[in-house]
Structures are given as structure tokens and as C-alpha cells.
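Heads up, one of the protein chains got dropped from this complex, but the rest are sitting where they should.
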Amino acid sequence: MPAEGLLAASWLLIALPLAGAAVLLLGGRRTDRWGHLLGTATVAAAFVLAVACTVQLAGTDGRSVDVELFTFISAGELDVTAGLLYDPLSAVFVLLITGVGSLIHVYSIGYMAHDPARRRFFAYLNLFVAAMLLLVLGNSYVALYVGWEGVGLASYLLIAFWYTRPAAATAAKKAFIMNRVGDVGLAIAVFIMFAQLGTTSYAGVHAGVATLAGGTVTAIGLLLLLGACGKSGQFPLQAWLPDAMEGPTPVSALIHAATMVTAGVYLIARSAPVYDETPTARTVVLAVGAVTLLIGAIAGCAYDDIKKVLAYSTVSQIGYMFLAVGLGPAGYVAGLAHLLAHGFFKAGLFLGAGSVMHAMDDQVDMRRFGALWKKLPVTFVTFGLGYLALIGFPFLSGYFTKDAIIEAALDRGDTWGWVLGGVAVLGAGLTAFYMTRLMLMTFFGEARWTDGVHPHESPSVMTAPMVVLAVGSVFSGALLVSVFPLSGWLEPVFGEPAEAEHVVAPAVIGLVVTVVMALGVLAAWLFVGRREVPVTAPVRVSPVTRAARNALYVDTINESLFMRPGQWLTRALVWFDNRGVDGAVNGLAAGLGGSSSRLGRAQNGFVRTYALGMLGGAVMVAGALLAVTAG
Amino acid sequence: MTISYYLVLAAILFTIGAVGVLVRRNAIVVFMCIELMLNSVNLTLVTFARSTGTIDGQIMAFFVMVVAAAEVVIGLAIIMSIYRTRRSASVDDANLLKY
Partner (left out) sequence: MSASLYLVAMIALPAVGAAVVAALPRERSLLAKQVTLGVSLAVLLLAVLATLAFDPGGERFQLTSSISWIPDFGADFALGVDGIALVMLLLIGVLVPLVVGASWHEADAGPRPPRVFFAWLLLLEAMMVGVFAATDVLLFYVFFEAMLVPMYFLIGSFGGPRRQYAAVKFFLYSLVGGLIMLAAVIGLYVVSTSQLGEGTFAFDALRQLDIDPDVQKLLFLGFFIAFAIKAPLVPLHTWLPDSGAEAPIGGAVLLVGVLDKVGTFGFLRYCLPLFPDASRFFAPFVLVLAVVGILYAALLAMGQSDMKRLVSYTSISHFGFIALGIFAFTTEAGTGAVLYMVNHGIATGLLFIVVGMLIARGGSREIGDYGGVARHAPKLAGAFLVAGLASLALPGTNSFVSEFLVLIGAFPERPVFTVLATAGIILAALYILLMYQRTMHGPARGVLLEAVDDAPAGPPPTGGGGATAVAAAPAPARGVLRVRDLDRRELAVVAPLIALIIGLGVYPQPLLDLIEPAVSATMSDVGAASGGTDR
């Protein structure tokens, strides 16, 4: 139904941060002094507006509101209207983005205080929030695509924020290009929708998808999945996400943990009517989720860089979400609940990691940390709560949401269900292992600090957001599952939650997961906690460890499969174009020039030669005339 | 009266002129040979005019004579100036105008 009241002004949600970004970018150095405040204020205002809009939405019939803005592209049969769709699903995301976004803006004021380019940082961050809100609020796949590439740009700019470091510049480019690979999939999916249904709006596509041939729907589903994999760092396009940690830590928290990388989950959840029609594509989603979950968890166990461990943890946790939404109607809500809880605890963990780095002169090597719990008490407590939530400690948020996913997987009841459930449980154990390893190496044990490092707790402008996120990490799971159930809120989008027939009793699952988690923690203590941690990584390690340290050689595969042949092909084509195509043209020119100069030799300057030529010509003409008249 | 005699004579004259142009080196002789060819053509024109009873050919012959006169004036002037600069009247010595 059309929007009224505040909801009609929901475009302001996007316009506010966008205006902030524009002012900061165009204002130049004049805005240096108050730029960060403006940036934070616009996002905070958007959050307030989002809360108000959501409250109004809750009281609206059908809980779905269309906001038509203007005609974006209209030509021939194609008619794309720029419009917003405010429904429970987008509302959840809008709250997450603006809420966590505001907190991270506040945190960044402190974190980036000494960076001369802080204004630019806030401008990019605002740009990101605007693009991300467009992504989740757009009412058509085209609007989603615009936001989709917009967040890609913001991510590029922010990863390359310290662009004088070649590693940062390269990581940014890698992220953008791997995302573009996914974007091609998304774009082609949109083309198919237009070709088959003549529309790209959610309403039109979702209404018409049931009329399409099965193969077409599967193709759309798989192409959308390709896009989702690119954005969310899922197999086989996960390699960019750990590299993206070159960006400032608040960026890692906001973009590469809490919001942007979950856009893939949003896309699949939003396209639920498409996936409902195609079990094949859904199975692929499941497989992608399960594989990524394991890859991320395994790689997370081996890295010593605190941010990379968290990044692989993100890859792995998003794998859980993909697995959940791949289950279909049974899993959408579980996946989204995990997404929200993850938004809280992973953002909190990254901010905590940032606080640790802040204290340790921007070092990221955990082998140089240790015994920080005394020096950084607030960071330790908030980080610890996030840690417990992530590994699924009973009755913290991760416990509820992860259990729900495992439950939904087992509820399938077939072999697939058991495999997926097993993978998810195994992943939970690995998660407990690598996160405990991280905790032990960072906060406990001996101090292995490099000389001259004097850890100190971060200023309150940084710790306050961490506290808020820690509180969220503790309670969000219980809130979303029991007190204020997400399934009820999302009912208008995914339909009434079916009463599942449990294959395994939830209590049993909870118990099993807790035991596995405890085993993981114990293993971490055995391997890391009770021993001395060497300050340089041991070189003589098993092949498994080496593979994990290289993230299962994904970068190597990408390089030898795409990069090197690509470079070779490029060089070969340049040679071909210069020598082959252009060479043919230049050769023709040279041939003409050569033969003309050779013909020119006939002009030898002797009058009598010319006279002979004329005579010969005249004789030939006369002969020809005679031949024609006589013959 | 048959016109063949006149035509044969004209052909012989033309051939003498053409061969002269091709084989002689002295510019004056070459020049005279050209005149010879022109006049052989004149003879042909007049012959045909006579045989067809029209005067077109005769008028044309006059044109040729006028052109030949003009040509003589310019041609001799050129030959003179070449002779002055090169001390030679041989056409093979005036071969600078080439590739």
C-alpha cells in the first residue's frame, strides 16, 4: 500500500547520509573541524527516523509500504521506477545498518582522531550507509543493483583508505573486481527477469515467477546466488574478504562484518519466492554455505593476524546464514536472526580488536599480544562477551541463533539434513577453537609485546559503542528468538512459520552443540593456552596447518587459473594487435609505398622514352579500336 | 580519284616523323619531326575534307597550323634556353625532370 506519514519520508533515510557525504567531500578542508560530527549526526538521525518508521510500520495493515519517488529509466517496454519498499525485512536491515552504523561512527571519532584524513573517512562511511540503505530499501532488483554496486564502491574507497600502502590499494581493487564477478551474475539475472516477465520490481517478479519454466527459475536463482557469493565472500569468491582487512578497523566492523557482507543473505531472503520455486538452486545455496562455513573455520584456526581470524570467522558465520536461507521457508528466519546477532557480536569483536590495535601501536600479530586483560579491562570484558556470544555459549545470542539453524537443518530429516547439521555442529566446534585461541593469545598468557609498546585503554568515545554492542551480543539472541520473535515480525514476508516436526529434540541439539563447543575450547587450551606462544610462527608444521595458513590455497588457485593466463593473454593480444592487425595495415601501406616508388623509376627523365610510351599507347588504342570495329 | 595515295603519303610522313622523334637526339631535329607529324595529319584532314566535300577538315587543319605556330614559338624558346644553360641541344641531356 502507498506510504503515509513518516514512511512517505523514508527516502530521507538515504538522503541524509548521502547529503552528509556530499557536504564532506565537496566542502574540502573547511569541514575538517566538524566533518566527523556531521557524519555521525546524519547517521544517528537516520537511525531515529528508522525507529519511528518501523514503529509506524508495525501499526500498518499488511506491514508493507511502497514509496514511489520518480521514474528512473523508462524506454520501450522497460519501466524502472525509483521507489522504496518498506516492509518488515527491509525494516530489520535498516535498523541494523543505521543502529550499528551510528555506533561505529561514534567509535570512529575516537579511532580516527589522529588521522589527517578523518573527514574523508566519514564521507566514505556516510556514502556507504546511504548505498547500503538503498540496497535494502529499493523496491526493484535494479534499485538493489544500484545500491549493490554503490556499497562495492564505498567498500573499495574504504579498504583503500590508506592508499599509500600498496597492500591496501591492491586489496581494494581485488575486492571490487571479485565483487564485479558476482555483479555480472546479478545483472544477468535481472536481464532474464526483464526478458521473461517484462519487469524488474520485486512485486512483479515475485508474482510472475511461478509462471516461468523450471530451468529459467533455476538459472535466475543460481545467478542471484553468484551475486550473493561475490558480495558476501562465499565460496568460490571468498578470497577478497580477508584481504579487505587492510582497511581501517571500523570499516571492517561495519562493512566487512555487520552489514555489507550480509547483503547476499538479504538478496536470497528477499528473493524467497524465486528460491521457493527451485529446489535445485536452493541445494546449491546449501552447499555453498556448508563449504564456506568449513573453509572459513579451518582458515580461521591458523592465522596469527587478529583481524584476519575475525575475517575468516565472518566468512564462516555467513556460511551459516547461507546454509540457513538455503533451507527454504524453514530457515529464512533462523538465518536472519543469526545475521542480526552476528551484526552485534562481530561488530563488537572488530571494535574490540581495533581497541587492542589502538593500544598496541596498530600491530595485528597476536603472537605479539598477551596478558592484555589487565591493561584493557573494558575491551577485555566487551570482547569476551562478544566471544562467548560467537562460540554459542549457552543463553548468549549465538547459542539461540546457531542452534536454530542446526535445528532447521536436521528438521529436513533426510541424509542431506544430517550432513548439513553435522557440518554446522563441526563448524561450531572449530569456531570455539579458533576464537578461544584468539582470546588466549591476546588477553591471557605472558606479555609478548614488542619493545616500546605501552598498552592503554581506549577513550570512552570508543568504549561506549563497544559496551552497547556487548549488551546487544548478550541479549539479542534471546530477544529475537523468544521475547520478541523475529518469525512473527517477518510473517508478512515469509508467511506464517510452520510448526516444525523436530527430528531431534531442541534440548538435545543444544546439549550436543554445547559439548562440541566445550571440546573446542578445551582443545584450544591444550594447544595454545597451557604452552608458551612463540613470537614467530613455527615453520615446521603439518601440511594441514600450512594449507590452513594459506586459506586452502584459494589465492594460489585464482592466480594460476585466472590472473596469470589473463596477463599472458593480454600480452599476447597486445602483440597481436600491434603486429597482426596494425601490422597488416602498415604492411599494406608500406607495400603501396614501395611499389609506387618502384613504378616511379619509369620516369627516367628521357623525353624519348616518354615519346615511345605515347606511341605505344596510341598504337594500342588504335589496335583496340580496330579490333572492336573489325571483330 | 582515289584518296589512298594521299593517305599513304601522310602515313609515310607520320612514320618518318615518329621514328625521328624516337631516334634523334638533337632537339631541333626532334622538333622538326614533330612538325612533320603535324603536317602529315594536316594532309590527312584535308584529304578527307576534300573527299567528303565538307570544309570541316580544312578548318581543323588551320587550327593545327595555328597551334603548330604557337608551339614553334614556345618550343624554340625552351630549346634556346636549354642550350644556353647546358651548351647542348641534345634531349638526353635535359633529363632532370624525373622521379
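Order of writing sets the chain letters: A and B. Residues in each chain are counted from 1.
The criterion applied here is as follows: a contact is a pair of C-beta atoms (placed from the backbone, for glycine too) under 8 Å apart; a residue touches a chain by one contact, two chains touch by 3 or more.
Note that the structure is a prediction, hence the values are computed from the model and not measured.
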Touch partners, limited to displayed chains, of the chain removed from view: A
Residue of A:V67, A:L85, A:A187 or A:L469 in touch with the missing chain, whole complex considered: A:A187
Option touching the unshown chain, where A:P166, A:G452 or A:P538 are the choices: A:P166
Sole contact to the chain not displayed, among A:V574, A:L599 or A:A618: A:V574
Residue among A:V129, A:V142, A:V516 or A:A548 touching the omitted chain: A:V142
For chain A, residues in touch with the removed chain: 25, 70-78, 142, 145-150, 153, 156, 160, 163-166, 168-170, 172-173, 176-177, 180-181, 183-184, 187-188, 190-192, 194-195, 569-571, 573-574, 577, 581-582, 585, 589
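Keep in mind that, in the parts below, only the chains that are shown with their structure count from here on.
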Euclidean distance of C-alpha centroids - chain A vs chain B, Å: 94
Chain A to chain B touching residues, read off their complex: 597, 600-601, 603-608, 611-612, 615
In the complex, chain B residues that touch chain A: 18, 21-23, 25, 30, 91-92, 94-99
